[in-house]
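Here the complex is missing a single protein chain, while all its other protein chains stay put.
After this line comes chain A, so read on.
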Amino acid sequence: MPETITWGDTIFSLVMFLILLLLLRKFAWGPMMNMMKEREEHVASEIETAENSRKEAEKYLEEQKKEVEKARQEAQSIIETAKKTSEVQGEEIIAQSRREAERVKESALAEISREKEQAVAELREQVGSLSVMIATKIIEKELDEKQQEQLIEEYVKEAGERL
């Protein structure tokens, strides 16, 4: 234990304490606390930014999903329309070809009948002229019945061959 109270120490330590306090504030914890506060603010702002961008991303994702859904629906509807159109078109094509075939057939039939009529008319005409010819010949020769018959047959045969 000290035998005397050293008042000088008291004064010295107080002064030194004050100086140390001021120096530490100026050089150590003053700037450091500012930095800590700054960092706190920085972190807070960063968190906020991250939160915002996350929200934005979510929003975009939602939008994209909707867009995809819409596109899918559109595609579906396009396919359906195409199917319907093709069906209608196919039916139309079939009907048209059927009609065409019918028409062709009909015209062919008409042609055939016309040809036939023509042929018959021609035949008739020839038969007429032949008959006239035969009759002329018969009259010219004045043949007997038997000969006549023979002649007619001959001419008919001839006509038949010529037909």
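Assume contacts are C-beta pairs under 8 Å (C-beta built on N, C-alpha and C of every residue); 3 or more make two chains touch, one makes a residue touch a chain; residues count from 1.
Throughout what follows, contacts and distances are computed from a predicted model.
Enquirer: Which of "DNA ligase (ATP)", "cytochrome-c oxidase", "ATP synthase subunit a" or "TRAP transporter small permease protein" is the UniProt protein name of the chain not shown?
Expert: "ATP synthase subunit a"
Enquirer: Decide which residue listed in A:10, A:53, A:129 or A:150 touches the omitted chain of the complex.
Expert: Answering carefully, the residue with contact to the hidden chain is A:10.
Enquirer: Give me the chain A residues in contact with the hidden chain, please.
Expert: Those residues of chain A that touch the unshown chain are 1-2, 4-14, 16-17, 19-21, 23-25, 27-29, 31-33, 35-36, 38-39, 42.
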